[in-house]
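To start, the structure itself, in structure tokens.
Note that this complex is displayed minus one protein chain, with the remaining chains in position.
For chain A:
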């Protein structure tokens, strides 16, 4: 195959409810495909479920974004260049494991369960606001973005009087309506806010995630201001647009499948399994999981050479018919827990149980409190983020 014939990544979505055909073709044709990526280099693409899980759990593949072979799918390469503390997402092996374990206690299933009443209050408050406005509202603006924003505030210990500043800026950085500079400015304001917040907590830690980390890391003698600011910012970014987009997309999917929605409403025990299926079905971060081989590794008969970049595409893996029968069918009762929408292996999403709790509370509450909720526009007219690294909706006009 010549370079010119190699498929080019990333591929934009064309149908809101199906992966690009290119992905499906790659998965059907061969286990591994060589592609061209934006910086002109080549990378291997993994599209099958079994291979995806294998690569992501194989420590011979590195997450190090500073390795020259690491494949970036965005123009401009490594977004972490120049940052002062290396982010956890870019670490490997023992270093990664230590960093992750240091904060993991904050994200256990039990810890997240303890946050539920507070998440419920947040969601109820936002739905009260929606109901008081009435008419037609943008669900992205009124619910999808504020939920993760306010939950992160709670977790990080952002003081109540700063909520509006914090939420306003997270909204700006996550929105398309703002020009590039405004988004950058919002990120700058959030970074400096978080740095000040960490400084304040250094003097008076308090009982929140950041405060507890300060106390714990100081006791271990490993505390660093910049590293904690970087962690706070990573949590903010990672938990934001992802959850927001799943709230919007999940709402559309549920409204478009009223029979299945009715089953969930009749039995809240079905919501969690339904969320796993929604995560599989949309796989909103399909193209961001990449690795670089640190030695020669054979995957399904092909040798990946040391230094080669590998992109694991979660979307085709989650639509692999060998694992999920009739993957194009949204089946909220299929039991889709082995999807790779949160990644797999040592880097699997740290905040996944928090995301699950947010989604569960939102869907249960939204459809209970506004049973007549409906789209204000046909699905075909909605503004889906076809080209974005994180798939979702720019706006979601609803009425009831």
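The criterion applied here is as follows: contacts are C-beta pairs under 8 Å (C-beta built on N, C-alpha and C of every residue); 3 or more make two chains touch, one makes a residue touch a chain; residues count from 1.
Please note the rule applied: contacts and distances are computed from a predicted model.
Chemist: Unshown chain, UniProt name, "Sulfate adenylyltransferase subunit 1", "Succinate dehydrogenase iron-sulfur subunit", "Ferredoxin" or "ABC transporter permease"?
Modeler: "Ferredoxin"
Chemist: Could you tell which one of A:100, A:163 or A:183 touches the chain left off the display?
Modeler: Considering all chains, including the one not shown, the answer is A:100.
Chemist: Would you indicate which residue among A:108, A:222 or A:300 is in contact with the undisplayed chain?
Modeler: Of the candidates A:108, A:222 or A:300, A:108 is in touch with the missing chain.
Chemist: Quickly run down the residues of chain A that touch the omitted chain.
Modeler: 56-57, 97, 100-102, 104-105, 107-110, 337-338, 342-349, 352-353
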